[in-house]
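Note that one protein chain of the assembly has been removed; the remaining protein chains are unaltered in position.
Coming up: chain A.
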Amino acid sequence: MPAVSKGDGMRGLAVFISDIRNCKSKEAEIKRINKELANIRSKFKGDKALDGYSKKKYVCKLLFIFLLGHDIDFGHMEAVNLLSSNRYTEKQIGYLFISVLVNSNSELIRLINNAIKNDLASRNPTFMGLALHCIANVGSREMAEAFAGEIPKILVAGDTMDSVKQSAALCLLRLYRTSPDLVPMGDWTSRVVHLLNDQHLGVVTAATSLITTLAQKNPEEFKTSVSLAVSRLSRIVTSASTDLQDYTYYFVPAPWLSVKLLRLLQCYPPPEDPAVRGRLTECLETILNKAQEPPKSKKVQHSNAKNAVLFEAISLIIHHDSEPNLLVRACNQLGQFLQHRETNLRYLALESMCTLASSEFSHEAVKTHIETVINALKTERDVSVRQRAVDLLYAMCDRSNAQQIVAEMLNYLETADYSIREEIVLKVAILAEKYAVDYTWYVDTILNLIRIAGDYVSEEVWYRVIQIVINRDDVQGYAAKTVFEALQAPACHENLVKVGGYILGEFGNLIAGDPRSSPLIQFNLLHSKFHLCSVPTRALLLSTYIKFVNLFPEIKTTIQDVLRSDSQLKNADVELQQRAVEYLRLSTIASTDILATVLEEMPPFPERESSILAKLKKKKGPGTVTDLEEIKKERSSDMNGSAEPASVNASAVSTPSPSADLLGLGAAPLANSAPPPSSSGSLLVDVFSDSASAVAPLAPGSDDNFARFVCKNNGVLFENQLLQIGLKSEFRQNLGRMFIFYGNKTSTQFLNFTPTVICSDDLQSSLNLQTKPVDPTVDGGAQVQQVVNIECVSDFMEAPILNIQFRYGGTFQNLSVKLPITLNKFFQPTEMSSQDFFQRWKQLSNPKQEVQNIFKAKHPMDAEITKAKIIGFGSALLEEVDPNPANFVGAGIIHTKTTQIGCLLRLEPNLQAQMYRLTLRTSKEAVSQRLCELLSEQF
């Protein structure tokens, strides 16, 4: 037996551990363990009462067995017995067992809680410490219920020992994290804040963690912690390395406490008090200065601790995002680290720079490091570091360097680790779309992606390129020519065949004039790939062939021959067979006119969130890049458009980007008459694009909020960390009035506060809106009101956009939300009898007057709620009209200045299928359409 046990060595335990270590096989180990378990069981069950030492030893053995990975289903009661022992080591082992093998047996929990209660009341600091550790280790709800009220008292009591205070603070933190509802806020909170002033640095260290978490949830209550934290931090960073004695770690004064204080400060905006703010700036400058000083030790611990504080300080600088000087210095510091010989520092510098890239002050400074980052991509040996480099390139990309970055990423893709290829593909696809000035470049890039990493190009990517080509007629010819050329390669990826098949099927005619790509050559080229492809691709190609029959009548017979062949008509795959049969038949019996109608060019796709971006987010989860995306997204929701430097904005103004157009933002970002997004959703990529110099893209979530207002008139339209927008509105006949309330949630003034209501040209002719300007200054905590007078001239589809721009701190904020002025607001309900209703219903039976939508229920199907929504929608709810009592019917008149439009609606729920069928009949097709859209979103 090795003589390694120390202190109170339990000989039996050491022997047992040696035995286990000497076991030659897993089987032998299990045998030895089973023997031991049987032994312990018999001891526990034996008649003879066990003494404390034996109990402790056996409990400890059980613990060891459990930690080896075996299940333990007894011994809890003996462990609980140990808790009430007066011997420290017995108590300690009892607590350890309970902490590791948490048991939900309620009787046991009662006993455990009892023992803890006794120890907490013992006033013996060592016992109290054990009890607190146990509560923190278990952290269950039951523990919180029993002790969440008691621990704050221990924490702030004047006579509590420092070490107990430390344990109590962190124990309370654990309980707050698991069961925040059970931790009562109260008098103690203000006293906890003052622990930041405690003279014992250990107490401050523990308390700071607690305060940080509490402050995140209750920023107002813990506001005073800011100035206390700043002065504490200031005392630390200016102290000589020996001042703090034991809290100096390898010549770095209190690194843990410093980092925790810097974290606490990241819960708040920059301090308002100029003195505090100045002191903090001084601290941050000192930390940055120290980074330039020669190291006081060659030990890695010294540099790690020093740089840990430095990185945390940089995080705070980035969080405040208000001191250009500090931001640029931070960026330069990180730039130095990018070339450091320590891999860890390079990794962290790349990561930290990613967040810096999104600050308007430092974006340009970050961009100067592009060559180093590209070099890292090529030379780093660690895949996690290369991953960070990819993330950073993605973050620093803007219109000025997109071509270079995309080219480098494509380059890297050829040799990239398989684990990150798909992500790079997605990123390249997003950047190429977002910054495409020239769509031929975009098409080339995506085809390159398919060529280099075809296996990693997900459906979303090639769907997207097709959507874009279809929506942009200036690139269609080029796309057709390019895919035609790419398909010439002897071996090309199946994804290329898909893209090629689709694009040639739609736009092959654009290159058919060239004898080198005549219809027959196009067809033969595609058909030469046919047999190598999977079933879905072959199905796609068959559709291409039938489109060719329409586009190129001259090769109709060739195609019919192919369709007629046994390998098609008798294909074992039912989908392929069906297509072959149907397409052959269609090509034989349909006249050219009918063919032309059936096989008409695809209509443009409605714009929506880029599926690629959604995929990237899904793939990465809340990890690194996505985190950045989230940050950017967050930023764009509260400071839309400010994420890009002004110079870039300027260039975007002079050359309106085609991408903005594509993404539905309108090509005239300058004018207030810019048409609002043509669809209900704005492309997410676009949310952080730099195209908006005037009108920010819609804030995320704006659509949801918009939909909530269709059936109601009052509520909160938008809210972020800075601003809340509330609405109150009333409508009568074709007139309405809306009160918009802008609440400044911060304590800082908003300057140049300019809300603008924007209607597209179309909308302007049907909706008259008059707004009064509001005071350009909104004080912290204040609310201003704006009135919008509304007149509905004729029926309309889109919604006006409310754009808000202002300056907050040093940053320019720009955000847009849809203003919920919808056609149904001008409804007047009409009551009518069953007979009247059905008579009118029949009168409106022209197919153009009826619009129907069948959709899945998004909310629980509750009849009462449905009724309320239909009434809220504005029509009358007609009871006992529909023969089926489960159905809902409504009637009303839409009032516009020029005309009145009678509307009937019928909603048929199918509880079993969780579906609805909604039918709208009005005298005007567009009105039926719009009302149906609006109402469908409500259930």
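By our rule, a residue touches a chain if its C-beta (ideal position, glycine included) is under 8 Å from a C-beta of that chain, and two chains touch if they have at least 3 such contacts; residues count from 1.
Just so we're on the same page, contacts and distances are computed from a predicted model.
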> Hey, which one's the missing chain according to UniProt: "Response regulatory domain-containing protein", "Histidine-containing phosphotransfer protein", "Golgin subfamily A member 7" or "AP complex subunit sigma"?
Replying inline: "AP complex subunit sigma"
>> From the list A:F74, A:Y88 or A:F855, pick the residue that touches the absent chain.
In response: A:Y88
> Which is it among A:D382, A:D514 or A:D862 that touches the chain not included here?
Replying inline: A:D382
> Among A:M10, A:L563, A:I612 or A:I740, which one is in touch with the chain left out?
Replying inline: A:M10
> Quick one: which of A:S167, A:Q522 or A:T822 touches the chain that's been left out?
Replying inline: A:S167
> In the whole complex, what residues of chain A lie against the chain that is missing from view?
Replying inline: 2, 4-12, 14-15, 17, 21, 39, 51, 53-54, 60, 63-64, 67, 69, 71, 87-89, 92-93, 96, 102, 126, 129, 132-133, 136-137, 139-140, 163, 166-167, 170-171, 173-174, 177-178, 201-202, 205-206, 209, 246-247, 249, 254-257, 259, 263, 301, 304-305, 307-308, 311-312, 315, 343-344, 346-348, 381-385, 387, 621-624, 627
